[in-house]
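Every protein chain except one is present and positioned as in the full complex.
After this line comes chain A, so read on.
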Amino acid sequence: MASQTSTPLEYSTHQNEMTILGFWIFLGAEIVLFATLFAGYFVLENGVADGPTLKDILMMKDVLIETFLLLTSSFTMGLALHQMRQNNLKGMLIFTVITLLLGAGFMYMEINEFIHYVHEGVTMQTSAFGSALFTLLGTHGVHVTLGIGWVILLIIQLVRRGITPVTSRKFFIVSLYWHFLDVIWIFIFTFVYLKGALM
């Protein structure tokens, strides 16, 4: 199957088309979900109850590294998809594994960040601010973790089956998911960290 055909492989069957549309709609639901979390955070961010504020505990350098890791992983995910369109399984796998490593690096940094916050005396239980912060970041982190597991499953299937209409559809969808998490992170970076640092 050549990469030059007008419709990409992942759109080649009707079922695939439907699955991809379904996933877009799911992402719509995810936007509502995160929007609700953000709204909750904005309502509660000043509810520190005499405890530390975000500014007191923020490690901007670590956050920047996390941002760098995640954004780069989105880029490599895009490269992997590009390789898939070129029908180059090997290149695709290489970029996917890089993506995974970057994702894992991000998770490592984020867990570190959480541990640091706990040491600084901000936990889910200290204040409403703590609850909202950990829930927003945690939900994003859980999503990334699930994404990592999901990509691993797909790597196994790609190795076993190669690039087929089904595997390409699955991979396309996971890439949408991955980019989506990146977009959410940009909002977190802006409206949680940057805002927190400036306030």
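The rule is simple: a contact is a pair of C-beta atoms (placed from the backbone, for glycine too) under 8 Å apart; a residue touches a chain by one contact, two chains touch by 3 or more; residues count from 1.
As a convention for this text, contacts and distances are computed from a predicted model.
This complex has a chain not shown, and the name its UniProt record holds, of "NADH-quinone oxidoreductase subunit J", "Quinol oxidase subunit 1", "Sulfur-oxidizing protein SoxY" or "succinate dehydrogenase", is "Quinol oxidase subunit 1". Within the whole complex, the absent chain has one touching residue among A:129, A:172 or A:193, and that is A:129. Among A:46, A:86 or A:190, only A:46 touches the chain left out of the display. Where chain A meets the omitted chain, the residues involved are 14, 17-19, 21-22, 25-26, 28-30, 32-33, 36-37, 40, 43-44, 46-49, 124-132, 135, 139, 149-150, 153-154, 157, 166, 170.
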